[in-house]
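A single protein chain has been removed from this complex, and every other one stays in its place.
Every chain is named by a letter (A, B, C, D and E) in the order it is written, and numbering of its residues begins at 1.
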Amino acid sequence: MRAMIIGRWQPPHKGHIEVAKQILREVDELIVGIGSAQESHTLENPFTAGERVLMLTRALAAAGIDLSRVHLIPIPDVNNNAVWVSHVISLSPPFEIVYSGNPLVRRLFKEAGFKTKIQPMFKRKEYWGTEIRDRMIKGGRWEELVPKAVVKVMREIKAVERLKDLSKTDYLLR
Amino acid sequence: MRAMIIGRWQPPHKGHIEVAKQILREVDELIVGIGSAQESHTLENPFTAGERVLMLTRALAAAGIDLSRVHLIPIPDVNNNAVWVSHVISLSPPFEIVYSGNPLVRRLFKEAGFKTKIQPMFKRKEYWGTEIRDRMIKGGRWEELVPKAVVKVMREIKAVERLKDLSKTDYLLR
Amino acid sequence: MRAMIIGRWQPPHKGHIEVAKQILREVDELIVGIGSAQESHTLENPFTAGERVLMLTRALAAAGIDLSRVHLIPIPDVNNNAVWVSHVISLSPPFEIVYSGNPLVRRLFKEAGFKTKIQPMFKRKEYWGTEIRDRMIKGGRWEELVPKAVVKVMREIKAVERLKDLSKTDYLLR
Amino acid sequence: MRAMIIGRWQPPHKGHIEVAKQILREVDELIVGIGSAQESHTLENPFTAGERVLMLTRALAAAGIDLSRVHLIPIPDVNNNAVWVSHVISLSPPFEIVYSGNPLVRRLFKEAGFKTKIQPMFKRKEYWGTEIRDRMIKGGRWEELVPKAVVKVMREIKAVERLKDLSKTDYLLR
Amino acid sequence: MRAMIIGRWQPPHKGHIEVAKQILREVDELIVGIGSAQESHTLENPFTAGERVLMLTRALAAAGIDLSRVHLIPIPDVNNNAVWVSHVISLSPPFEIVYSGNPLVRRLFKEAGFKTKIQPMFKRKEYWGTEIRDRMIKGGRWEELVPKAVVKVMREIKAVERLKDLSKTDYLLR
Partner (left out) sequence: MRAMIIGRWQPPHKGHIEVAKQILREVDELIVGIGSAQESHTLENPFTAGERVLMLTRALAAAGIDLSRVHLIPIPDVNNNAVWVSHVISLSPPFEIVYSGNPLVRRLFKEAGFKTKIQPMFKRKEYWGTEIRDRMIKGGRWEELVPKAVVKVMREIKAVERLKDLSKTDYLLR
């Protein structure tokens, strides 16, 4: 059986890797859908799809996950919820079950006849994209929340500098 | 004379049907523009254009309106206000007057040389999409605000379940 | 039962009206999907979706068809075949069977689990959009191929003049 | 050397003209990028790209700036930050330095290897699009904040009426 | 009076400059619409809008044309002929008359109520984009067909090399 898990992974954190491991105990292959793939360089979505592919690949490999059982699929938004499930299906190998923490995602797949699940949770509220991006901007200790492999990519792409720049207020050209 | 009335009809309510009746006393034919046609499955726009076509057709017929005098036209957004009037014109039979409660809609048609009117109002504040959607989510009495024909379609498409699902908070995959 | 028939109706001709009549003997309601709705003013697609709505409405009414059993739905192209069926579904009341002369349309609906049919044919090769548009440009007798109601709309919108203009060769600004 | 300055110019004000003058003391040619070119008729972006081209051309000419040293380039949004710099480059003559008050704009060009600068400021907080649009809606003294040439275009296009219309609340068709 | 002339200018040639000069004898200002602005790097449209802006600016200046009487406006395609005129209007200062060698362009503006003209011609068939691009690929004498200022830009951007590369046949990855 093949499962799909859909998120934005801005950035991937330790909780995400645990989720992936746990799902892979139950299914044969896992498709990791990278949502809002066309977004980057905003406070909400700072990293490109390609940067997220790289972070996920390295973090999954470092966690000992067999990459031949995982497919990473960037999924650009379509801004039309009624066609979104078809769009995801067209970009991905076939799957039977969908994990997501997003109720819209689960609703859309449910209406299309898919089995959906809230993914297993690792509740500590630090494992949360918003918290991590906030710490990066304010100079907090974000490194402990993400896998070492992700920290390394973050440094290569100067992620902290990017987030700090983006958080400055636009004040003049209005 | 042919009139255009533009709304989102999320969902059509009793006030809308009264408006249609009243306008049809003044003009020969009425075009019902279904705005934001590409939107669905959000709290603001829960229903697809097709679902709205079905609700409107049945509610208008049940109200005794002669459907040969009415055209239902789904109008997807174009995200460029300067071309929106041309877009509406291209999708619709010709019309001379535009009714809308939306000041942007009236402004755009006015600049294009159309006669515009605020549609006749049925002021009771319950006849209001936001109120109806809110009652559906919170388990209130929404059925009395919409025509019976609309209630019936709502049940067929499990509308209350959809709205409740969409109102759940997204908490994990951020 | 509700059926969908999808075409471009550039323009609607007598064969189309016969098809609609025949299908309406077999089903309760007929949805007429107006494909490539965003196209107009080309030799292949000279008429806007709105002009086609007007021609179809009048021709169907003149043929004695009960308009409360017919839905006209403009369907803009999406340029992604894999999501096209979802797109059509989202714009239309529900339907169970699809008629089309276009093999791609039938294939896409077949893969989505719909029953599909080649529509009943009225074979005379004059009942054919290309032939009609060609006669309009060359000054031939096109009027006998389309319903009188369509001829009337054609005159109102100066259709022959439009087609002749569009057929002129672009020669300078290349 | 050629410089690019990017803004939305909704509307161009006296501060903008001073900025242009000052930059033109340092570089040979100035490209004025008109951002969000597809936007108009909203409270945030009331004027079309064409209206902004006209206001800027006249105000720059009235300020004695040699128009052969200035290029006005409308730049529609692309909603994909990762390709936005390429998009700007493709629409514009080549440039080496970018002025902008928008930190996202500066960040994107910096990552693409461009020299970026916060433009010279004329700090009085009145020289600020939001302030000007607000005064226009509320009947305040906005004319003193923009060049006379801009006031003239505003009158021709009935800008105050447009802004007041757009500021009315949408209350019925929800 | 302000006139609009619309073309693709791939590339601007001597005939184009003569046309501009002649129109400027009849009107106050000339808007040069650069059509298919989003196209580049194809055999039909090898140059970006920005490259065409640069070529036109320099060639017009070299011909002694007062640039304060000319506006260059890149116009991306919209793939919906019915909204194209509104799109052009929104990007440009107001104009009253349209020159074009393209019958579709003239037809669309005519239906929108504009005065249209086939532009004055300089018939020699060499003054023709297709001919020039063909000579560039085959090593012919294209330089005599375009203004010297255009030849200079062509060299800066290595235009001949680009066209030759694009003309190679794609043979393997099909």
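As a convention for this text, a residue touches a chain if its C-beta (ideal position, glycine included) is under 8 Å from a C-beta of that chain, and two chains touch if they have at least 3 such contacts.
None of the values given here were measured: they were computed from a predicted structure.
The undisplayed chain touches these shown chains across the complete complex, A, C, D, E. Touching the missing chain, out of D:Ile31, D:Leu54 or D:Val85, is residue D:Val85.
Contact with the chain not shown here comes from a single listed residue; of C:Ile6, C:Leu30 or C:Ile73, that residue is C:Ile6. Interface residues of chain E facing the missing partner chain: 38-42, 48, 162, 165-174. The set of chain D residues touching the chain not shown comprises 78, 80, 82-83, 85-87, 89-90. Although one chain is not drawn, its touching partners on chain A can still be listed: residues 37-38, 40, 48-51, 53-54, 57, 61, 67-68, 71-74, 76, 89-94.
By our rule, only the chains that are shown with their structure count from here on.
Residue-numbered contact pairs of A-C overlap by over half with those of B-E, the repeat interface among C-E, B-E or D-E. Of the two chain pairs examined here, A-B and B-C, it is B-C that is joined by more C-beta pairs in contact.
Between the Cα centres of chain B and chain C there is a gap of 26 Å. Put simply, the C-alpha centre of chain A and that of chain E have 45 angstrom between them. Annotation: 36 Å between the Cα-based centres of chain B and chain D. The set of chain E residues touching two or more other chains comprises 80, 82, 89-90. Taken chain by chain, the contacts fit none of the simple shapes, being neither an open path, a ring, a star, nor a full set of pairwise contacts.
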